[in-house]
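One chain of protein is taken out of this complex; the other chains stay put.
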Amino acid sequence: MTATATPPGAPLDSRAQAAARARRLLLGQHVLLLIALILLGTYFTSRLDFFLTSQNVLTILRFSAVTFIVATGFTLVLIGGGLDLSIGSGMAVVGVTAGKLFQAGVPLVLAFVIGVVTGIVIGFVNGYIVTRFRINPLIATLAMLFVLLGVAFIITDGRSQQIRDDGFRFARENVGGVPVPVFFLIATAVLSVVLLHTTKAGRHLFAVGGNPDAARQAAMNVDRFRLGMYTVAGLYTGIAGVLLASDLGAVAPNSGRNWELYVATAVFLGGASLTGGRGSVIGTFVGVVFVRTLDNGLVQLAVRPQIVLITVGTAMILAVAFDQRPKGGFR
Amino acid sequence: MTAVVPESSTSPASGLQQRLRDLVFSGKLAWVTLGLVIVAEFVVFSIAAPRFLSTTNLLNTGRATAVLMIVATGATFGLISGALDISVGSVMALSGTIGTQIVIAGYPASLAILAAIGSGVGVGLVNGFVVVKLRVNPLVATLGMLGIAFGLAFVVDGGSGVAGNLRQTTDAAYGVMKNDLVGIPLPLIFAVLFAAAGWVLLSQTRFGLYAYAVGGNASAGRSVALPVDRLRMMYLVFSGACAATGGYVLSSMLGGSGAASVPGTLVLTVVTAVILGGVGLLGGTGSMGGTILGVIVLGVLENGMTLAGWPTFYQYVVEGLLLMLAVGLDAVRTGGYR
Partner (left out) sequence: MNDQAGPNGDGSNGAPLLQLRGISRSFGHVRAVHEVDVDLHRNEILGIVGDNGAGKSTLMKIIAGTVSPDSGRIVMNGEPVEIATAQDSRRLGIEMIYQDLALFDNLDVAANVFIGREPTRGLPRLLGFLERRRMHREAGALLERLNIQIGSTRLPVGVLSGGQRQMVAIARAVAFEENNNVLLMDEPSAALGATESATVTELIRDIRRDGLSIMIISHRIPEVLELADRVMVMKRGEHVATLDARGTSVEECVNLIVAGAPAATGQA
């Protein structure tokens, strides 16, 4: 395969490599997506007076926050060669756990902490099932989606309830004009970039997902990596679940519905791949903002939500189709 | 260059072990296991709920399971050919909604039914195009389609997006599935015939054989000049058509339906039934016999749990665990996810 041994070609090669890198940078997915985002924003701005105000931008970011946090966990799992469809139900379980504990008189902070820990446990269980029982992650987490949905309903006896408490609803507050969830967004982004792109474990995760057999031959413990990555994703599910419950100000077992579709769309738009080994925090961020901007603009244009659903589904298919062109894709 | 494999590469012990495994998990023995599960369900539920064993209730169970059987038939072909089609629930919603709206608009029921099933063919064609031409993984393609078809159903419905938005019609021909034939619910009769036809199609025809071939080894299929892409497209179209047929039957039983008439958990039930029945996730294995048993296991379970007074959401948990168990067994057979 790599048998091109043409000595005079060495400088040529590096020049070709530089050109390839430039091309990747120019045409790389999140750059293209960024251009698409700018075009989309321009269009909405031309149609809506209100669109490009700092308040609306902050609103978009605020709605992006929960999606981004859970999408980052999803991205980690994809990079490591896994998949997690249970995120929505997981968030619901986290939210109702925290809410029910708070209603039962558990101190607020403790309730939230237990909520986050619940998320971590869910992630660990996902990882354990996938690595220990060798169940395909698609099915394992699809099954978990329903198990957790059932659990959320069981905890709440199938009823939604408002929680009218300002402390519980901290995610609705602003600090210095900036919505609280945006701070969580920033913290998650920084943490994830550090985790994924600067630590050895993060870099190894790409190897584990890209070629698990090679990683095993290089004496990496693939299963332990995957267990870890699902657990970290569970942490993100926990944080997102608490934020979502706080933002809703309610115990709502149904609150996790359809998150898979939105999150998967954002993450695939951002350049992560279903076959593992690829993805980035920044790509996912742009993907999330793109989806939320689309959502925000369409709703303000009074487009019906079902059209938004159709648009999102189409966008995801096209994103993956575009992404897979150069590699040949599904065969 | 090539490592020379030592002679007599199968040590007797591992060969025996392998053979035992094959026996334990081979299709036929899995059928026996499923049969035993069904028997166990009957025993447990007839104790827990005295009404369970009555003829009326058993026929009701059949009526309630008919739609699942029809949709699972299509999913069996899809998954054997290597495509997990998770858009089936949305296709059902779309099909039922289109059919309902056409009757409400005053057109004959026959046209409504044709259009309803045609919508499934259309969705299948799009799924097939996306998978075969754009080379998108079928899971992602049908996940996108899940959103698209569901949204379209709401559009057709003219709906406010409110859950449970149900349009009724009194058209007798469209609502034919509400009736019984010689005391047996029509949907049950239809589903039995449908599954039987699916069985013959899968086990006796080229169409069925090639599903196994394409799902088992697509690149070998190309080497021996099978039209792999066209076949993949056909299985997705078939899956969509079956889902749409199921959607129509449901809609007919309800006397018309809206976008939100199909429970969101239906996809899970379909996938669970098919995988319980022995269809491997990676394609190439499985049978209609297994799928039928898987459907019965779940149909009886839902009915029995309801009769025994368990809330619906406990069923989510049990079904999710069953699915995991089914795939876990499959993983033991195939070595599983690595």
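Points to keep in mind about this one:
Order of writing sets the labels: A and B. Residues in every chain begin at 1.
As a working rule, a residue touches a chain if its C-beta (ideal position, glycine included) is under 8 Å from a C-beta of that chain, and two chains touch if they have at least 3 such contacts.
On a predicted model such as this, the values are computed, not experimentally measured, just so you know.
Listed residues B:Val126, B:Ala191 or B:Ala213: the one in touch with the omitted chain is B:Ala213. In the full complex, chain B contacts the hidden chain through residues 1-2, 4-10, 22, 201, 204-207, 209-210, 212-213, 215-217, 219-221, 223-226, 234, 284-285.
We adopt the following convention: only the chains that are shown with their structure count from here on.
A straight line joining the Cα centres of chain A and chain B is 29 Å long.
Interface of chain B with chain A (complex): residues 84, 130-131, 134-141, 143-148, 150-152, 154-155, 159, 161, 218-219, 259, 264-265, 268, 271-272, 275, 281, 311, 313-317, 319-321, 323-324, 327-328, 331-332, 335-338. For chain A in complex with chain B, the residues that touch the partner chain are 129-130, 133-140, 142-147, 149-151, 153-154, 158, 212-213, 222, 257-258, 260-261, 264-265, 268, 274, 304-310, 312-314, 316-317, 320-321, 324-325, 328-331.
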